[in-house]
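Complex shown without one protein chain; remaining protein chains in place.
Showing chain A:
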Amino acid sequence: MAELGTLVEKVRSKNAGPFWLTVDIFCGSPEAFARVTTGLETARVAHLFGVEPQAMKRFDIPDLNVVKLSVPRPVVQGTRADRDMHGAGWAVLVEEMEIA
């Protein structure tokens, strides 16, 4: 097991418009990409984000060694319950995940 953030170059999360959140995992090499694509369970990310697993869209993009996860924002951007206007803080939940 290892923390995902130690295996990849960068994890970034951002709004994709006010109603969506998108997380990009830049793996940096085919080896890291292979490890992340096999070790990363979408359902676990959904659990960490507090959303239903079927709400998550996942794109494994070998040309870029990137795994992308998109989900309707659990809290719409800027509403009173929103804590993170640009959605940047969600990345740490993925970065700090332990994966096989």
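Throughout what follows, a residue touches a chain if its C-beta (ideal position, glycine included) is under 8 Å from a C-beta of that chain, and two chains touch if they have at least 3 such contacts; residues count from 1.
Rule of thumb we're sticking to: contacts and distances are computed from a predicted model.
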{"item": "Chain excluded from display, named as in UniProt, from \"1,2-phenylacetyl-CoA epoxidase subunit A\", \"Acyclic terpene utilization AtuA family protein\", \"Heptaprenyl diphosphate synthase component 2\" or \"Peptide ABC transporter permease\"", "value": "\"Acyclic terpene utilization AtuA family protein\""}
{"item": "Which residue of A:Ala2, A:Ala34 or A:Leu64 touches the chain not shown here", "value": "A:Leu64"}
{"item": "Interface residues of chain A (partner: the chain not displayed)", "value": "14-20, 22, 24, 26, 48-50, 57, 59, 61, 63-64, 66, 68, 70, 72, 76-80, 83-86, 89-90, 92-93, 96"}
